[in-house]
Each structure stands twice: as C-alpha cells, then as structure tokens.
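Here the complex is missing one protein chain, while the rest keep their positions.
When the chains are written out, they are named A and B in that same order, and each has its own residue count from 1.
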Amino acid sequence: MKKSENTTDTTATNASRRDFLAKAAVVGTVTIAPGVLLHQAARAATAEVEVEVVEVIELDAEPDKNTSRSTRPLDQEVSDKNRWGMLIDTNKCARGCTSCVDACNEANGLEGKTGPQDTQYIRKVTLKSKSTGHETSLPLMCQHCESAPCVDVCPTGASFIRADGIALVDRHICIGCRYCMMACPYKARSFVHEDIKNQKLSAPRGKGTVEACNLCVTRVDHGGLPACVEACTAENHNAMIFGDLKDPNSPISIELRKYGGKQLRSDLALNTGVRYQGLNE
Amino acid sequence: MPFPTVHEPKDESKKCIQPEDEMRRNHMKYILHERDETMHEGIRGEPEGLSNCIDCHVEPGDNGEIAGIESKEHFCNACHQYAAVQIDCFQCHADRPQKYIKRDEHSSSLHQQLQQTLAASETSAKGVNQ
Partner (left out) sequence: MSKIEYTSVQGKSPAYFGLLGTLGLFILAGLLAAYYMEHHGHHVTGMTNQIVWGLPHVFAIFLIVSASGALNVASIASVFSKKIYEPMARLSALLAVSLLAGGLVVLLLDLGRPDRLIIAMTHYNFKSIFAWNIILYSGFFVFVGAYLWTMMDHTVYGYKKYAGFFAFIWRLILTTGTGAIFGFLVARSTYDAAILAPMFVIMSFAYGLAIFILLLMATYKWTNMELGDAVLRRLRSLLGVFVAAVMYFTIVFHLTNIYETQHHGAEKFILLEGGIYTTVFWIGEIIIGGILPLLMIFAPGLKDNRNSLGLISAMVILGGLSKVYVTVIGGQAYPLEIFPGYEVSSSFYDGMTYSYSPSLPEFLLGLGGVAVALFLVVFALKALKFLPMSLSDKAVDPHAK
C-alpha cells in the first residue's frame, strides 16, 4: 500500500507563476513522483500567488482504467455536472481484508479504535444469508444519498450534499445535536466524543461535532481517488470502483449499465451514490 | 499584559497577502470567506485560507519546538489571549504546518482488533437475531 501522505519542505517564494512552476518542477525531481499533486500547487497554476507547498497528497501515479476522476480546476465551483459515486462488488471483497478501512483511517487521521464511542468512517460488515447461509463481506460507509435523511433533519444546515453529490458535514456550523445520526439509515455517522489532537491538515475534526465518510473530498478535488478505493485496487482486489455517475462513459456508469447495482435500503428511495453488486441471498 | 509581538516568518522574503494593519483588523473575514467557499463550493488553495496563515506564521522557536495553540507563543493565541477573544478554529484544525504534525504510528494491530470484534460480535449477534 502506498503512503497516502508525504511532506516536503518546498518553498516558492516571491514567485511569479512561471517561477513557481519551475521551482516546483525542480523539487519534483527530488521527491515527487509522477502523478503526484501538490496540495496547493494545482491552484497556483491558475493564479499568481505566492504559496508554500506544505502538504503533498500523493495520489497513485497511473490513473487506472477503472476510474474517472475530477478534472475541475480548483478555482472553479463544483457543479452538478458530476456526481461522484462508488460501486462495490461484494463478490470481489475479501473476507477478513481491511485494507480499505486501514487506508481510510490513515488518510483521515483516525486512530482506528473500535469502541462504542469511537469514530469509524468505513467498516467491514460480514453478512450471512438467513436463507442460504451464504457469507459475504462488504465495506459500508456513508452512501452519499441524493435525498439524504441527514440533510433533511439537520437544524442548522450543517449536513449538506455538495453540488457534485458528496455528503458533507460543515463542522463550522454543526451544533452536535446528533439528529442526523438518528436519521441516517446506514449508521454512517460518528460523533466525536473526545478532544482531538494532531489532526491531519487535510482532515480537520473535533470534539462535539458529527463526522462521516466524505468520499475523501480533498483527494477527489485534486483529481485523486478515495483512499479506500485506492487501497482496494492496490491489494488487487478491485472490489471498488470510483467515478462520475453522470458521465455515461465513465467506467462506473458503464459497469452499472451492464450489470446494475443495488442500493441498500432501496425501499427508502434515497438514490444513493454508493451501489453494491453481488448481494443476492 | 504586554502588547503581543507578531511572529514574522524567519524567511524575510515572505510577504503577507495584505498589509499588516488590514490583516490585524480583518483576518477573520478573509478566513471566513475562504472557509465557506472551500467547504461548499470545493474551491481550494486560495491564499486566504487558514492553513496558509499557519504555514508562514507558525514555526519552531529557538528551542526547535513548535508552541501549540494553548501557548501564548503561538501566533494566533498571542493576540487572541491579549484581546481575550476565543478562537474556535483549532478544536478541529491543525495548529501547525503539516510537516510539524507528529502522528502516532498508525496502529498496525487494527487488523487483529477487527478480527476480534468480528468474532465477538458474531457470537453475541447469534443470541440477538434468533
């Protein structure tokens, strides 16, 4: 598995755009692998600002054929032209494998504790069919519903669906009432019960607010994949596909068109962004 | 209480996005604007973001250590303590540049933990589901 985060000491000072790129390129030969995106460099390419490159989010080098990625320039608003989603093939998901969970914890700075009060963005669920006894395992996380119950109930509007379909909690205005946790059909959300120190720069989180899988929104915005998908692919299990549900030519759309994909609790008609295959009793 | 001195970046060639006077008075407006744009519209990497303030202004002191947000040596806290204005940023946000964030080694036993919980819950789930 790749390390999903790296740090460099690169400084681009007093740089015009061209200077900056030149410097980044120089440094690039030292630490940055192909395909790596800089936390702020991407933005710097479109505006003449001075930035210090502090965080490098290392994304896997070769976009594989199974994904479609965001190509939106970072100074432009997200729009509803895209809808990001995931397709999970439970037949390919290996029982006992927790690569996706580990990668998520690592990417979001979670400690991976599993007490009743601890946060879990993604978890491995083991299913045993009551009728056939068939056992399946699958990763379960926020399903990024279109008509999300968490959004409907949130009194302050802290829970919201971004234009491109990603469900987020604006923890600046979350009051910690936990009504969204009551409403979510998938138990996708966690409440932060304790003070948190040493958060990652790209994954702020704190006591008294609610959090959940955010589809690795920072990585996705930078043209990357959610950490879980990346890890699953790196393990060669390939159980998760990420991509744009609104792009008919994206691998995820093609796959869904061909083989379909089930929504969990489809009776609630939430139009989830995460779909599952292979869930037949 | 002595009037706080603002930590200037050691690298003197660095320039703030606005003159000091403006920042002193209105930094929160820049940060707030940037906050909502990033959160809701996905616009990232603007120079007005909080992390950029931190990148330049929070550096290790003479002893090589970073003064955390509780300390009045911390760039933000120096003034905020003086002015008795609470900061609400650092309950969630990192108080130092990423390169100075020391995280515990990721627990490698997670895998085992998970297996144990799975085993435990399987036994107890049986009792419940019947």
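Observations on the model:
The criterion applied here is as follows: a residue touches a chain if its C-beta (ideal position, glycine included) is under 8 Å from a C-beta of that chain, and two chains touch if they have at least 3 such contacts.
Here the structure is a predicted model, which means the values were calculated and not measured.
Touch with the chain that is not drawn comes from one residue among A:149, A:165 or A:243, which is A:149. Listed here are the subunit A residues that touch the chain not shown: 114, 116-120, 123-131, 136, 140, 149, 151-158, 173-179, 181-187, 189-195, 207-210, 264-265, 268, 279, 281.
Convention: only the chains that are shown with their structure count from here on.
Each chain gets one centre point, the mean of its Cα atoms, and the points for subunit A and subunit B are 20 Å apart. Those residues of subunit A whose C-beta lies close enough to touch subunit B in the complex are 7-9, 11, 13-14, 39-40, 42-44, 47, 49-52, 54-55, 72, 74-78, 96, 98, 101-102, 105-106, 109, 111-114, 124, 126, 160, 162-164, 168, 170-172, 195-196, 198-202, 204-209, 217-218, 221-222. Per the touch definition, subunit B reaches subunit A in the complex via residues 11, 13-15, 17, 35, 39-47, 51-52, 55-56, 91-94, 97-99, 101-104, 106-107, 110-111, 113-115, 117-118, 122.
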